[in-house]
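A single protein chain has been omitted from the complex, and every remaining protein chain is retained in its original position.
For reference, chains read A and B in written order, and residue numbers begin at 1 within each chain.
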């Protein structure tokens, strides 16, 4: 039996067994009278997922967390790209401020930045006579995007610097200008290496959306807290477990994919 | 300056609060960091035993804690261990009080969270070690334990240092989330202060600067450690 299954297979088998065990345990618990608790969770589930008791339209809940993470990631990618290229600049006038901002953001706790954004950003902005409201959701998007952008800037810098110096030598001796070297030689190669880091950052960002509850938006934790006020004590454990499972189910596959991509890129260094 | 009002900072009560907050933050960070390192080393050691069932359990632990929000972990720990958890009867009031304080719950949750990250960091450090070094050690006649202690561990420690720096700064920053479960650390006292003074923006900016300063000191110290432990010429890639 030992020689038929490899080490990895056996490990995977144990994990699958554990997963099955959990399912069975939940089922047994449900049948043994815990079902009343699971029922309460199930009743609230649409509310937790979308912010509406009936499950539609989407006004909050876990889906709001997802939307928050997507919007924030988009902003972070844009900002991070600028910041990353700035940290690679030749001129110290550009490079040093970029470094300082990036390090400041990386050394700030996410929660404190979020709070800071809540109070630094005005609740509306007057531009060209138009009044643009800044709802808490937008402040949360910005607050989460800033540290992610700083991290992404580091990913970019790392990817560019990992390109073998021989590529620079060859391009220079062929007469390329610096911006041409970036455009035609360095960035195309660096892009491949940035992707796993980018995906990992997205998973981190998604996990950080749990913090958005402090801004007051109707995300899954906010709804959880309001629901808990109406539930008995024992049920709350089941609610927590459910939300933990929601986050895990979303983030774990992303992390796995990022890891697979990382392995694919590893053999790249020529 | 910029229309910011920091006059409240002169009040010694608020200064005390800030100080207590910083001290508790440091305490919480230190306890969970040390515990996380221990858990990390134990876990990495466990992985080197190559028992498939142990590997699976450790992997489960690591993945669960890496892919769920630390805030949620702390809320869950606080709720189950404190509210629902062990209770003792307080002799003076006769009421039943939770055995584990919010601080203890936060410590436990952060230790497990950090431990999961540390296991991962140590594991990849050990894996990155060139096979040839281990082969050389074996052919020189080193036994398993001696090999681990004298060769693998010192080299792996050096390889792991950058990831460890990340984990320690991560833990430090995450302590701020303990404020949500009423742990009296810096962020919590910040809330107390601005509830009192209504100077939310000023308090938040000050607290932000304090955190960045503390984390920068930590990062700097780790960089000195890295330089101290570096083998000359190692990592000079190309």
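One rule holds in what follows: a residue touches a chain if its C-beta (ideal position, glycine included) is under 8 Å from a C-beta of that chain, and two chains touch if they have at least 3 such contacts.
Quick note on the criterion: contacts and distances are computed from a predicted model.
Q: Looking at UniProt, which of "Polar amino acid transport system ATP-binding protein", "Cadmium-translocating P-type ATPase", "Cell shape-determining protein MreC" or "Acetolactate synthase small subunit" names the chain that isn't shown?
A: UniProt lists the chain that is not shown as "Polar amino acid transport system ATP-binding protein".
Q: Where does the absent chain touch, in terms of which shown chains it meets?
A: A
Q: Which is it among A:185, A:211 or A:224 that touches the chain not included here?
A: Of the listed residues, the one touching the omitted chain is A:185.
Q: In the complete assembly, which of A:97, A:135 or A:166 touches the absent chain?
A: A:166
Q: Even though one chain is hidden, which residues of subunit A still touch it in the full complex?
A: Subunit A touches the chain not shown through residues 164, 166-167, 169-178, 180, 184-185, 188-189, 268, 270.
Following the convention adopted for this analysis, only the chains that are shown with their structure count from here on.
Q: Can you give the whole-Å distance between the Cα centres of subunit A and subunit B?
A: 20
Q: Quick check: in the complex, which residue numbers of subunit B touch subunit A?
A: Touch residues, subunit B against subunit A: 50, 52-53, 55-57, 59-60, 63-64, 66-73, 75-76, 79-80, 83-84, 169, 173-177, 179-180, 187, 200-201, 204-205, 207-208, 211-212, 215-216, 219, 238.
Q: If you look only at subunit A, which of its residues touch subunit B in the complex?
A: Touching subunit B: residues 7, 10-12, 14-15, 18, 103-104, 107-113, 115-116, 119-120, 164-166, 203, 207-208, 210-211, 214, 221, 233-234, 236-237, 240-241, 243-244, 247-248, 251-252, 255 of subunit A.
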